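As you look at this complex, bear in mind that one protein chain is not there, while each of the others sits in place.
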Amino acid sequence: MTVSGARGMFSAYAPILVVAALLALTPLATSANTVLNAMVLALLVALAGQGWNILGGYGGQFSFGHAAFFGTGAYGTALLQARYGLNAYVAFAAAIGAGAAVGAAIGFLSFRSGLRGSYFALVTLAFAEVFRIVANASPFTGGAAGTLLKLDVAPGNFQFASRAIFFWIALALVTLVLILTRAIERSRFGAYLVAIRENESAAQALGIDTFKVKLQAITLSAAVTAAAGAFYAQYFLYVNADIAYGAAVSVEALLAPIIGGLGTAFGPLIGTLALHGLAEGAKALTGRIPGIDVALYGALVVLVIAFAPKGLRGLAARLGRGLSTRWAS
Amino acid sequence: MSAPLLSVQNASKRFGGVLAVDSVSLTINAGGITGLIGPNGAGKTTLFTLISGFERPTSGRIAFQGVDIGALAPHKRAALGVARTFQIVQPFAGLTVRENIAVGAHLRHARRDEALAKAEAVSERVGLADRLNAPASGLTIAGRKRLELARALATEPTLLLLDEVLAGLNPSEVRDVIPIIQDIRRGGVTVLMVEHVMQAVMSLCETVFVLAQGRIIAEGSPSAITKDANVIEAYLGHGAAKRLAARDVAHG
Partner (left out) sequence: MFAPEIVIAAVINGLLTGAVYALVSVALTLVYGVLHIINFAHGAILTAAMFAAFFAEQAGVDPLIAVFGLAPLFFVLGYGAQRYIIGPASHGEDSNTLLVTLGLSILIENALLAAFGSDTRTIDVPYGFSTVDLGFVFLPAPRVIAFAVTCVTATLLWALLKKTDTGKAIRAVAKEKLGAALVGIDVAHVYAVTFGLGAACLAIAACVLLPSYYVQPRVGDAYVFVAFTVVVLGGMGSAPGAMIGGLFIGVVESLSGLYFGESLGQLGIFVIFILALLVRPTGLFGARA
């Protein structure tokens, strides 16, 4: 590898490792369960958003139904353990596979039919609702009561007494996907995905099998979001239809990357932290009024698209450039 | 055996009640620049979409290097070596010039660094080397036309379909682009170009096909074409050839 290549590698991946290392110190700074709990949840949302970002941010295919994948991951790991007594780690991996398979199936049907834009958003939304209704009604998934996992704290069962361990595992997953996303950015697959987002006809003319690339993207995207769902079920040892397949999950998965910066590796993580910060601030100011935090999220989406189309990360970069040019002059 | 590079046989395309391309047959041999001209609405761009695969012919056969490609998707034709540019330029607006060209280069180069290096090389051939890091959305119309050319060229095509790459350029910009097209031909790429800028057609093309109302009405060297009575009629209206001939006699 050339020197410039090595330098490129370093500047691409070093920030990820630095951020991961800094975040990993959180449990040393606080042992308060509420803080760790909030951080684990934030990382889960970030992970779900990272999955969405692969398809939506890089590929430009806006799914409004990523709950279909999150829920399949959550129910997958819960049912495989509760009904078939599978080892928790095996169930976790299988649930990710199941999420990927659902992604591939939805992608195959939608992209084969040429659905784009609003149509694609609508069909994914509808698929997620179908999953929700079925999971809510079927005895196999425990119906409206949901599925409970047996509490049996042991590392072999993917159950830990300390929340810090869960935190580190969630952080490891987020970091892994950060690295994966960065690798996609630097690959032919990534270039093709972005080309499809920018102009699908031109992409075809340049020899890109747009159907195949979109199918690969939704499969990968679904797998990552399914991992977030599987982790959720493992962390709370419980899942029901509204938690797993509810519209709120689909919305959270897309809010973070949009606010943080569509099609950027750090976008979902930055967006999640910003959203959670906003929610905490709102709670501190207004008390615990249900809905106020999510209402602010909605307002923030409109504001970000109006004034910072590249998200907070883009805004920060713009401000940074502005400052550095001012310093230089 | 040497099959022609491109052979279109009795290709027709119907959109509802309109027969946009009406049993067109044409043959293009490897190496050279062929022109496709005709009045507005003659079906030139439709014929291009049939050859590049964005539309399927209603009937007829399209063969590339002897292989029937009429049913193949556009990306498969690109992989075989048929590249096209769009009359209305279609840049990847959010990407830089370098990234735009690299997308094309990836067709033959899986590795990112190789594709980026190829993009740089291509940018020099089309005169975009100094704009590599500019966003495509920031290019002038002339710059975008060059980018369109560069991206197609980066796929390392055997046959390059140019859809009015000179339209919208001023005369000095046209003069700048003509040598680029000549250079592409010297590099071994066969060119089929739809063009309205007759000065370019005259100086670049060895053979010209004339399309009018979906049909090929003439074929020949540029100088022969300009004297063809059918062509004059198609462009200037019924009876025009006779009037011109009469005027030539009177002035002759």
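Chains here go by letter, A and B, matching the order in which they are written, and residues are numbered from 1 within each.
We take it that a contact is a pair of C-beta atoms (placed from the backbone, for glycine too) under 8 Å apart; a residue touches a chain by one contact, two chains touch by 3 or more.
As the structure is a prediction and not an experimental result, all values here were calculated from the model.
Asker: Checking the contacts here: which visible chains does the omitted one touch?
Answerer: Taken over the complete structure, the missing chain's partners among displayed chains are A.
Asker: Looking at A:A29, A:L151 or A:V302, which residue reaches the missing chain?
Answerer: Missing-chain contact among the listed residues: A:V302.
Asker: Would you mind spotting which of A:A21, A:V90 or A:V134 touches the chain that isn't drawn?
Answerer: The one listed residue touching the chain not shown is A:V134.
Asker: Just name the one of A:A82, A:A121 or A:L173 that touches the chain not displayed here.
Answerer: Only one listed residue reaches the unshown chain, and that is A:A121.
Asker: Could you tell me which of A:L55, A:A191, A:I258 or A:A274 touches the chain that is not displayed?
Answerer: A:I258
Asker: Residues of chain A in contact with the chain that isn't shown?
Answerer: 60, 62, 64, 109-110, 113-115, 117-119, 121-123, 126-127, 129-130, 133-134, 136-137, 247, 251, 258, 289-295, 297-302, 305-306, 309
The definition used in the following text is that only the chains that are shown with their structure count from here on.
Asker: Where on chain B is chain A touching in the complex?
Answerer: Spelled out, the residues of chain B in touch with chain A are 52, 54, 73-76, 78-79, 83-84, 86, 90-95, 99, 102-104, 106-107, 110-113, 115, 151-152, 154-155.
Asker: Of all residues in chain A, which touch chain B in the complex?
Answerer: Spelled out, the residues of chain A in touch with chain B are 5, 186-188, 191-192, 194-195, 197-199, 201-210.
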